[in-house]
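Complex shown without one protein chain; remaining protein chains in place.
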Amino acid sequence: MTPAGAWTKAFAALLAAAIVIPVLAVAPLAFSEQSFLQLPPQDWSVRWWGVFFGDASWIRALLTSLEVAALSCLLSVTTGTSAALGLLRLGPRMRALATGLFLGPMVAPVIVLAVGLYALARSLGLVGSTIGLVLAHTMLALPYVVLNVGVSVAGLDPRLALAASGLGASPWRVFRTVTLPSILPGMLGGGIFAFVTSFDEVVLAVFLAGPSVKTLPVRIWEEVRVEYTPVVAVAATIMIILAVIGSAMGRLVTRRTA
Amino acid sequence: MNAAGRQRAMRVAVAALLLTPAMAIIALGFVAPLIRLAILSFSSPAGPLAAYRELATVDVYRVVLRNTLVLALVVSVASLAIGFALSLALMRLEAGWRAIVFACVVLPLWISVLVRTFSWMLILERNGPLNRFLAALGIVDQPLPLLFAFPGVAIGMVHVLLPYAILPIYAALSRIDPALLRASGGLGASRVTTFRRVLLPLSARGLATAATFTFLLSLGFFVTPALLGGPSDTTISMLIDSFVNERLDWPLAAAASMTLLAMALAVIGLAGRFVPVSALSEVG
Partner (left out) sequence: MSAVAFRGIAKRYGVAEALFPLDLEIASGEFISFLGPSGSGKSTLLNICAGYIEPTAGALFVAGRDVTAAPPRRRNIGMVFQNYALFQHLDVFENVAYGLRVRRTARAELAQRVKDALQAVRLDGFGGRSIRSLSGGQQQRVALARAMAIEPDILLMDEPLGALDKQLRKEVQIEIRRMHVARPRTTLYVTHDQEEALVMSDRIAVLRGGRLVQLGTARELYSRPVDSFVARFLGESNLIVGRVAELGDGRAMLSAQGLAAPIEGYAAQGLRMAEAACALIRPEHVRLVAGGQPARIVERLFLGEIAALRLVLPSGAELWSRLFSSDAPAGDEIEIGWDRERVSILPETS
């Protein structure tokens, strides 16, 4: 293709700005002095950070979010990795079928999943419980973990495992010394994604949350729907910071594998 | 049993064991809720099909359905057009600039839709930066009603969907051998002809994937229309929410959910004729 001219460059730069600026626009408001939200802020202060960290309910929401994200990350990485290794051992037809099932949560509308889970959780008494939320988020993140690990599993040379067992290694030793090191980046990448997915998720959380179990996005959602103060901007900024850290770690992991 | 048979049986057993935990989570968190909804949708006191009948006959619901489809269509077409243009521009940028712009494109994928939508609420406000910017340019003298109205929903959704449109299109474009474009030019084709006869057909699959993805996602969008839309911008997902949380009408909510799910499956089924479903996962 012909190299970009000035117009093309300007167009790309403008569009890139239009994509990024709205994402980050909320961050300056977290440092606003006013008690109402207006862009751009007139005076600067960190008083709303004080308010956020002085409010037990916000702190609890943040901790709940971290707890749910960590648990569903752990659960989805272990079960997802195991599943990716299991898929490898299936025949082509069974594998396609099982993969299709795993991809289901990716294509079903979130609201449908939320309502269905809510209905089910009500009858099981799991509404407002951490377990319910963790299971829901694990389900949501599982496809990404299975795909991510699946890619590194597929890149694994089966002869390596054969060579290792031929040298006398037990199956567990083969897994630990041959399989694990090569799928670790896929697991890490999938894990980071699972964590961020859970941490960012609102819809399932809104339906499954209870008075004592509320994630950060649920708190933001409740505030935003009614009346909001710059504390919400602080909460949103915290979410952005975590997401940026996650994406940076994700890039690091994928770069090392590339 | 001979040795080979025993080995195969062993293999299947190991595979089943490895798959069980994840399958249990999918069964409990995905399959069971959908079955529960399906049952609920047929359990209206007024008869098994009453909920579906109500959805199909009441004017308000039909309007909501039409709104949802129109919104999804507008938003998908806009995302596709902008996404294609930006992907073409990306291809032509020098490597360094391309990496920066590309990073800008994928960054939003990591950030919560809720946070992004909240940002848009602030930007689109009556006295928000966008209206003040337009006024300063002299394009409008009255602030435009952007927030809690169709333009706001459309802008916010396009913004969320853009990465999903760009990634498959850009992937398709970067798979095209640049020599093909040179060959076309060398054979006498103008840039327009090269675009129409080489670039477009070769990126068709990426465009189809992008179209499927954006349309699928926009059908089921909840957060963005709920926060940025006004009363007349109700979508089917908001309707489902209100059935559950305001009207407490489970059969109706379940029937509406099943309808939305059927629409999503129809999109996938239709797209599956042009795009392998596995291509959808490339984007995630």
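Order of writing sets the chain letters: A and B. Residues in each chain are counted from 1.
By our rule, a residue touches a chain if its C-beta (ideal position, glycine included) is under 8 Å from a C-beta of that chain, and two chains touch if they have at least 3 such contacts.
Quick caveat, the model's predicted, so the values are computed rather than measured.
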Partners of the unshown chain among those that are drawn: B
Option from B:137, B:187 or B:248 whose C-beta touches the chain left out: B:187
Touching the absent chain when the full complex is considered, from B:141, B:177 or B:246: B:177
Contacts of chain B with the absent chain, listed as residue ranges: 177, 179-180, 182-190, 193, 197-198, 201-202
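What we mean here is this: only the chains that are shown with their structure count from here on.
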Centre-to-centre distance between chain B and chain A (centres being mean Cα positions), rounded to whole Å: 17
Chain B to chain A touching residues, read off their complex: 11-12, 14-19, 21-23, 25-26, 28-34, 36-37, 40, 82, 85-86, 89-94, 97, 100-101, 104-108, 110-116, 118-123, 125, 127-129, 159, 162-163, 178, 181, 216, 219-220, 222-223, 227, 237, 240-241, 244, 250, 253-254, 257, 260-261, 264, 268, 277-278, 280-281, 284
Of chain A, residues touching chain B in the complex: 1-4, 8-9, 11-13, 15-20, 22-26, 29, 37-40, 75-76, 78-80, 82-83, 85-87, 89-90, 98-113, 115-120, 123, 135-136, 138-139, 142-144, 146-147, 196, 199-203, 207, 217, 220-221, 224-225, 232, 236, 239-240, 243-244, 246-247, 250
